[in-house]
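Yeah, one chain of the complex is gone here, protein chain that is, but the others are all in their spots.
In this document, chain identifiers A and B correspond to the written order of the chains, with residue numbering beginning at 1 in each.
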Amino acid sequence: MTIRSILFGAAAAALLFVAPATASEGGGHDGRPPRLSWSFAGPFGTYDTAQLQRGFKVFKEVCSSCHSANFLYFRNLGQPGGPSFSEAQVKQIASGYQITDGPNDSGDMFERPGRPSDHWPAPFPNEQAARASNGGALPPDMSVLAKARSYHVGFPGFITDAFIQYQEHGVDYIHAVLTGYGEAPEDVHVQSGLHYNKYFPGNQIAMPNPLSDGLVEYTDGSPQTVDQYASDVAAFLMWVAEPHLDARKRIGFQVVIFLIVLSGLLYFTKKKVWKNVAH
Amino acid sequence: MAHAETSQKATRRDFLYIATGAVGAVGVAGMVWPFVSQLQPDASVLALSTTEVDLSPIAEGQIVTVQWRGKPIFISHRTKKEIEEAQKADLASMRDPQPDADRVKAGKDQWLVVIGICTHLGCVPLGHQGAYDGWFCPCHGSVYDTSGRIRQGPAPLNLALPPYAFTSDTKIVIG
Partner (left out) sequence: MEGHSTYQPKNKVAQWFESRLPIVGLVHSSAIAYPVPKNLNYFWTFGAILSFMLVVQIVSGIVLAMHYVAYAPVAFARVEHIMRDVSFGWLLRYIHANGASMFFIAVYIHIFRGLYYGSYKAPREVLWILGVIIYLLMMATAFMGYVLPWGQMSYWGATVITNLFSAIPVVGEVIVQWLWGGYSVGDPTLNRFFALHYLLPFMIAGVVGLHIWALHHVGQNNPDGIDVKSVSKDTVPFTPYATLKDVFAIAVFMIFFSWFIFYTPNYLGHSDNYIPANPMSTPAHIVPEWYFLPFYAILRSIPDKLGGVLAMFAAIAVLAFLPWLDTSKVRSARYRPLFRIFFWIFVVVAVGLGYLGSQPSEGWYVIVSRIFTVYYFVHFLIILPLLGFIEKPKPLPASIADAVLAKHAAGGATVMAGASAPETK
């Protein structure tokens, strides 16, 4: 009785929670981003430190010239479960930027080299300045971008994703957009100032193709291709959006194992107590 | 419930109960931990742990207050007279004896850097006041000398010294 009731309960619960997932994907894409294999996917996934460091380089040299990442602090770059730069490297990276601080004793704002406690400096002082410099389009803040983007999965993918723990829609999308530039098909008229992109909703994106082969120099021998850059920077942005993912999955495994043991013990205890009662 | 079981059976049953109870207790403790741990200073607070101070604008005889980890830090540019008083004071009469040389950096006698929090109950003492011309705490009347040592009143300890270092002749980094 018990097992079947529980299974039934689980199935009923599953039925109740699956409905929203269809809603949780933005629709209107002509092409669905391909699913890539990410080191941080699945129950035992962890970030690849080398990939995060490469992705950081792409972010620093390319993305960050237009995009802010206001919740990313220099100190984050050295914390465990991230690109794991040394303390000295973090200080060096931070001091490479001028930060506006103040006011000082005479009431003036002043510039000083960055410190690990500073957040990543935004390329534009405010939204209006960002729009003015980018033809009216606002380059979105990248702090949680990898969690703020998704795509339509449809039935039954949105159900199975919960069971296979597929959470990498955002990074798939970022990689897809970065590699999705190309010539527009003949029947598509691209408005001036916009660019054709296979994976961007509506296919017309204000951001010009930011990557090209060989643009960023890698020192670890990884291929210097657009595809590699796109994967690396997407992985880096996933880390920026979810910096505690490694710890979360590690603790989760311990918790689930513990709960299974506890449930087992409780089950046998309960059985023993109920042994003499017909029910 | 009355039991007519053998003692061996009883032992085995007891073992199951104790094991379940123990594992359950570990689980509760583990569940409580994150809720306690969140109380500690968060990463953004910990990151702001150093403060850089330029000493050049501080005139002799002046005490300035800067902030470090949300606490006031007194930086006193001591006069010759103040240094002399601090060095000559009778250690035997102090509640928390400590020579002045231990409270400043070698060769930088004129700079006293102390945490501006009375060691009694946490008020901020006033500078250049009290019988020793050091600090006087208005809350409960503790008196500190020009080296920030407790001389009168209820406070048990000298004003604490923050960790700091000179990065140049006129610059210090606290923390």
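Things worth noting here:
Note that in this section a contact is a pair of C-beta atoms (placed from the backbone, for glycine too) under 8 Å apart; a residue touches a chain by one contact, two chains touch by 3 or more.
Just so it is clear, the structure is predicted and the values come from calculations on it, not from any experiment.
Check A:99, A:144 or A:206 against the missing chain and you find that the one touching it is A:144.
Considering the whole complex, the residue from A:60, A:198 or A:249 that touches the absent chain is A:249.
Residue positions on subunit A in contact with the hidden chain: 1-2, 4-6, 8-10, 12-13, 15-17, 19-28, 43, 70-71, 76, 140-141, 143-145, 147-150, 161-162, 165, 167, 169-170, 201, 241, 243-244, 248-249, 251-253, 255-256, 259-260, 262-263, 266-267, 269-270, 273-274, 277-279, in rising order. Within the entire complex, the positions of subunit B that touch the omitted partner chain are 24, 33-35, 37-40, 42-45.
What we mean here is this: only the chains that are shown with their structure count from here on.
In this assembly, the C-alpha centroid of subunit A lies 40 Å from the C-alpha centroid of subunit B. Of all the residues in subunit B, the ones that touch subunit A in their complex are 1, 13, 16-17, 19-20, 23-24, 26-27, 30, 43-44, 47-48, 50, 57.
Within the complex, the subunit A residues that touch subunit B are 73, 75, 79, 105, 115-117, 255, 258-259, 261-262, 265-266, 268-269, 272, 276.
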